[in-house]
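A short write-up of the structure that comes next.
The other protein chains are all here in position, but one chain of the complex has been omitted.
Note that the chains take the letters A and B in the order they are written out, and that residue 1 is the start of every chain.
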Amino acid sequence: MRAGERQGAPLLDIRDLKTHFFTDDGVVRAVDGVSLSIGRRETVGVVGESGCGKSVMAFSIMRLVQSPPGRLAGGEILFYRNSGPIDLARLDPKGAEMRGIRGNEISMIFQEPMTSLSPVHTVGDQIGEAIALHQGVRRREARERAVEALRRVRLPRPERQVDAYPHELSGGMRQRAMIAMSLACGPSLLIADEPTTALDVTVQAQILGLMRRLQAEGEMSILLITHDLGVIASVADRVAVMYLGKVVESADTRTLFRDPRHPYTQGLLRSIPRVGRRERLTPIEGSVPDPFEVPSGCRFAPRCPHAMARCGEEPRLTEVVPGHRVSCWLEEGRETADGRQGGGTRRPGAFGGVET
Amino acid sequence: MTSYILRRILHMVPTLVLISIVSFVIIQLPPGDMLTSFMAQLAGQGEQGSESAVEQVRALRERYGLDDPVYVQYFRWIGRIALHGDFGESFTYKMGVLELLWDRLGLTLALTLSALVLTWVIAVPIGVYSATRPYSAGDYGFTFLGFIGLATPSFLLALVLMFIQATVFEARSVGGLLSPEYIGAPWSIDKAKDLLAHIWAPVVVIGTEGTASVIRIMRGNLLDVLGQQHIVTARAKGLREWRVIAKYGVRIAINPLVSRLGLQLPGLISGAVVVGIVLGLPTAGPLFYTALTSQDMFLAGGFILIAATLVLAGNLLADIALAWLDPRIRYE
Partner (left out) sequence: MNSVLEMTSARASSPGGRESPAPTGSYSQRRLIWRRFRKHRAGVIGGWVVLVLYVCVLLGEFLAPHAVDRRYYEFVHAPAQRIHFFSNEGFHLRPFVYGIKGSLDRRTGIKRYAEDAGRRCPITLFVRGDAYSFYGLFRTEVHLFGTGKGNPMFLLGTDRLGRDLLSRILVGGRTSLTVGFLGVLISIALGSAFGVISGYYGGWVDHLIQRWIELIAVFPHIPLWMALSAAVPPEWPSDRVFMGITVVLSFIGWAGLGREIRGKTLAIRDADFVMAARVAGATDRRIIFRHILPSMFSHIIVIATLAVPGFILGESTLSFLGLGIKPPMTSWGLLLSEAMNIHALSLYPWLLLPGGCIVAAVLAFNFLGDGLRDAADPYASR
């Protein structure tokens, strides 16, 4: 496990990304200034409640945001390919260049494999389509490669399953098929949007293991989006916590669980039941506000047990310890190179030990 | 797939029997029978009491078996049809029913099928357009036209088109299939053009209702499908937008339409009947109309039986097409 610092150049560098939705009822700033970077062969998890903008961020990277009403309103998405960096935010979402990246160099898998695969086309057809499109091979060759892709995801009897329809497969098998489809062209980045949420726990573990193995084999990075902290803990190298369109804390996984600094992160960790402990669960006060009426200043302040007058002004994401960034006034004055602590109260992390 | 087809055909058999029974019952409903109008004729001539008239009527009654109990008449009728293909003889025209209907049915079918093809060729692209550009001016325009199309009864539309032909196009011959000078003439380019000039109106009338409803349904279906998750997946693979819409959108949205193809058939035949009567075409419609007014049982009953059977056959074909398109159906 790595501590804070990342090795080498990043693969994807998101800088101050803003994605806004302009509706008749008002503007929803779903992603409002998010900065995140993903290194090579790294698994970065993004965690947060529903509505915090994590999915929208993923779609923004893929330039799949429905426009209208959505629009990339600012920021950069720097993708470092072999040929050099390219700003995905500047590309035409429907243009050939972006389409050449989608499904090919950056792939995405979704939560519900049943609805994510077309019910009237065979699995092989859908996988082969991506292969034929990006690798320019003919149908027979594409079919062979599709079988290979299915074999790589350990789908039993891939030569048979390649002609199966999605409704003929079980949930776990469908998710494997979807993973096969997304990896068929060997992308350098896989975005997984809640990949295990719709699956049984046992299948969940299998799929996560599969993703880890494929990552190692393919030298791939993974951006894992979920609301499940358990999944983060088992798979992610680094984590970013999002709330209402902004990143409030980011660190490597161990540090985040051991030493959460942002009150929201602390609240999240406290609200998870733990085997063996019989205390009452403490939820976070209040509820996520109406996305049309986002409070000014620190967005979490209305629900924060430590809210102060200062919180009327929006805090910045600052690096309090190398590799650990927090956006909270409680951490003000702590930006030091050697990680010495400054003033303000500090609460111990929710988890005393280290979780596997 | 073959087992599905066989199952469907087996399903059809009891329905066919029921259709024949219903057709027969319907024809027997009007008070009196085939000879009523004949007897009225005789009465008009003041001859009903005379011996020759009574004898004539008695002979006719015996010949057509009109004094036998109803179910005997039914079995005789359906037996002749099923075993010999003999639909009986039309009392009004003194000809075999099948012979009478054959040519006219051919034309009716040709018109109906042309209207069906035209409907789909026009309506599906418009529906796709409306769904991909919803709430645009074009969408509203087509929706409005569609509503008008659904609200206009076919006979009224036929009248309006007749009016337009007479006044706007100043056609000399309106109605019918050909201008008088081409009837019976040998085929030529001019005759073909004349035919087209006459035939566009009936085809438009028959097809209008179907077109309007197909546009509406296609638009609704496609809008639904385009909001579904697998469309996002397809885009995420890097496919071109039109390909996403065509391969994953339309392909799925069209399934419910194909299943409703069967339901469109009765409407098309209804439209063909009305148009035939209003525009005076040599189709089965006017024949049926005459048969009803003169209580020509064999002719009327034969037509209804054939029409219903055609619809049933069309339903079967539509079901097969649907099963071919949507693999999920085959396992029902």
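The working rule: contacts are C-beta pairs under 8 Å (C-beta built on N, C-alpha and C of every residue); 3 or more make two chains touch, one makes a residue touch a chain.
None of these values were measured; they are calculated from a predicted model.
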Problem set entry | Absent-chain contact - pick from B:115, B:252 or B:273 | B:273
Exercise. Just one of B:29, B:83, B:137 or B:189 touches the chain that is missing; which is it?
Worked result: B:29
Problem set entry | Residue numbers in chain B that touch the chain omitted from display | 15, 18-19, 22, 26-27, 29-31, 147-148, 150-156, 159-160, 162-163, 166-167, 174-175, 217, 220, 224, 263, 265-267, 269-271, 273-274, 277-278, 288-289, 292-293, 295, 300, 303-304, 307-308, 311-312, 315
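By definition in this document, only the chains that are shown with their structure count from here on.
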Exercise. Taking each chain's centre as the mean position of its Cα atoms, how many Å separate chain A from chain B?
Worked result: 57
Exercise. Which residues of chain A touch chain B in their complex?
Worked result: 62, 64, 94, 98-104, 107-108, 110, 112, 115-121, 129-130, 133-134, 165, 167, 178, 181-182
Exercise. Okay, in this complex, where on chain B does chain A touch?
Worked result: 228-230, 232-241, 247-248, 251-252, 255, 325-328
